[in-house]
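One structure is given below, encoded as structure tokens.
A protein chain is absent from this complex, but the other protein chains hold their places.
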Amino acid sequence: MTNTSILEKIFKVLLIFVPLTLVAEFINISPIGIFILSSFAIIPLAKFIGESTEELSAYTGSALGGLLNATFGNATELIISIFALQAGLSEMVKASITGSIIGNLLLILGMAFFFGGLRKEKQKFNATAAKASGSTLLLAIAALVMPAVFVLTSNSPSPATVENLSLAVAVVMALSYLASLLFSLYTHKHLYTEDMAEYHAKWSIKKSVAILLASTISVAFMSEILVGSIESLVESLGWTELFIGVIFVAIIGNAAEHVSAITLAMKGRMDLSLQIAIGSATQIAMFVVPVLVFTSLFLGAPMSLIFNNFELAAIILSVLVVNSITEDGESNWFEGLQLLGTYGVMVVVFFLHP
Amino acid sequence: MTNTSILEKIFKVLLIFVPLTLVAEFINISPIGIFILSSFAIIPLAKFIGESTEELSAYTGSALGGLLNATFGNATELIISIFALQAGLSEMVKASITGSIIGNLLLILGMAFFFGGLRKEKQKFNATAAKASGSTLLLAIAALVMPAVFVLTSNSPSPATVENLSLAVAVVMALSYLASLLFSLYTHKHLYTEDMAEYHAKWSIKKSVAILLASTISVAFMSEILVGSIESLVESLGWTELFIGVIFVAIIGNAAEHVSAITLAMKGRMDLSLQIAIGSATQIAMFVVPVLVFTSLFLGAPMSLIFNNFELAAIILSVLVVNSITEDGESNWFEGLQLLGTYGVMVVVFFLHP
Partner (left out) sequence: MTNTSILEKIFKVLLIFVPLTLVAEFINISPIGIFILSSFAIIPLAKFIGESTEELSAYTGSALGGLLNATFGNATELIISIFALQAGLSEMVKASITGSIIGNLLLILGMAFFFGGLRKEKQKFNATAAKASGSTLLLAIAALVMPAVFVLTSNSPSPATVENLSLAVAVVMALSYLASLLFSLYTHKHLYTEDMAEYHAKWSIKKSVAILLASTISVAFMSEILVGSIESLVESLGWTELFIGVIFVAIIGNAAEHVSAITLAMKGRMDLSLQIAIGSATQIAMFVVPVLVFTSLFLGAPMSLIFNNFELAAIILSVLVVNSITEDGESNWFEGLQLLGTYGVMVVVFFLHP
């Protein structure tokens, strides 16, 4: 209880970074400064998007509420990515998608298992739900690997072919995602309603809608500023777009989930903690990715679905490790550390990559 | 009951395509016409090979019956492939092997799960049997991947080396297949006899043997005509051997299994349905593949075991997705749709591949 209210206060205090970022952008300070300030500004805003969505869904009933959650759950990543696409940083967008998936699976889940396991011998969770997400992640891997192998085995296919391929695969992913909503919100909703049932709204509908709108619009402004600072950052620090995307942008976009998943795990609410970490990874793969492919066509700067081998290897290995660790429905601190160790290997390798 | 007898009538009606194909070949109509006619002719013949084998095995006892089933279960694919090898289409043969494996695992099993799950919340099946097949499929993957990696990491190995390699690996696969027969028909046959026990023969031995012979010989004729039309088809439609092999030839060769697996799933007989879909995939990998390697040596046109990366990626991803989805021993419509979605991704990518 106390921990939670302290955390909420911290999030409110962090809101000060929103005006600070605007001032910094206005007086034109160094890109590193702007990158840091806007990053800190996005973290509490992402938290308020999540909170207001949760509040709203307490009024709308589970079906519409689930839809709201599914749509706004990764709003921050989506908004940052759209601004990055507009800035022509499509390689960084793919890097940050990769980073979001491996970050949710290895870093967030790893921290949840580790801190959740420090005071208990083991923590139990629903293995069936974890396996269902595992299958979805394997489908996502198939959708990401096949186009990459396509390009590897063709003699430099034309941009039009790659665009058609990306679009067709994105359509299959989007349809599969819609089917998953039909499954979880309609035909098999009883499997998912247990956790929802306990929740009672703290805010009025009006307040929820107002906060949702305000925080979404603010995230958009902050994201534009953040993305604007990245190009200069690449030059001044010598870091690659790949590394910034995979590690930093991914962590900023998922900071709110990060805090929630660990707090829940420490309270022993492992099922909800897993749902946030693994659920967020599947949503990025099956919802954010196709939406970005479609959006990129409207922006006139098509983002292909061709991830590089490095990103694919990281995603595939993360999914295999997580599926293996979660399939027994139990966790302990060492399993958390194994996930963190795998993440550590990825960070090292992405950092050193030229 | 009614559904089944309607289906049986449809299969009998389809037999009309056998004489139609012969006439079309005689009057020399367009390759596309011949391809379509002979495809439709093979479908009911494959069904009658399956049915007469099943009838015969009711007389022979489970050991010999199992052997008959194992041998004739993929007779159609085998016969088509042998004619294709003779015509020098060894790349198409490998494509159709790939297509048969992913088609059985994703398309047939996906349809079975989807249609079987439309009216029920979930359907249960024996997870142990599914896992055993899953392990066999992983062994098959090892046998297919290692030669490909061999070629990738050698500086263009000599044809003789590739031939020796293919032969040696095929021998290991064949021995492993023989051991699996010893296991399922002799030392551990009690694990497999439950489903068999219920079956009572409808036909006499004579009738069964006659139909088996007649349909096998007819499939041979139709396959020769079908294969003869493919080369012209590649030219006239602009489709690749890869696409025709992976999608069309594979679907034609497995059409009978397709119908059986879905019909059984809709009746709730999931174990038998899985045995047909996954069992057929393992048999193609561990029995048809080595037999084709040996046969190709006699034909003087050795087929190597070097599958391309594209085919391997498709097989590996299919096996991983199916193993993940079947390991809980339950299915529902959404899991079926996930398999179909993965198949959809494969079809799109194979279609666009130059």
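Letters A and B mark the chains as written, and numbering starts fresh at 1 in each.
The rule is simple: a contact is a pair of C-beta atoms (placed from the backbone, for glycine too) under 8 Å apart; a residue touches a chain by one contact, two chains touch by 3 or more.
For clarity, every value in this text was computed on a predicted model and none was experimentally measured.
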Residue of B:138, B:201, B:220 or B:301 touching the missing chain in the full complex: B:138
Of B:65, B:147 or B:245, which one is in contact with the hidden chain? B:147
Candidates A:17, A:221 or A:333 - the one touching the absent chain: A:333
Had the left-out chain been drawn, it would touch subunit A at residues 121, 308-310, 313-314, 317-318, 320-321, 324-325, 327-328, 332-335, 337-338, 341-342, 344-346, 348-349, 352-354
Kindly note down the residues of subunit B that lie in touch with the hidden chain. 128, 131, 134-136, 138-139, 141-143, 145-147, 149-150, 152-155, 157, 161, 164-165, 168-169, 172-173, 175-176, 179-180, 182-183, 187-188, 323, 327
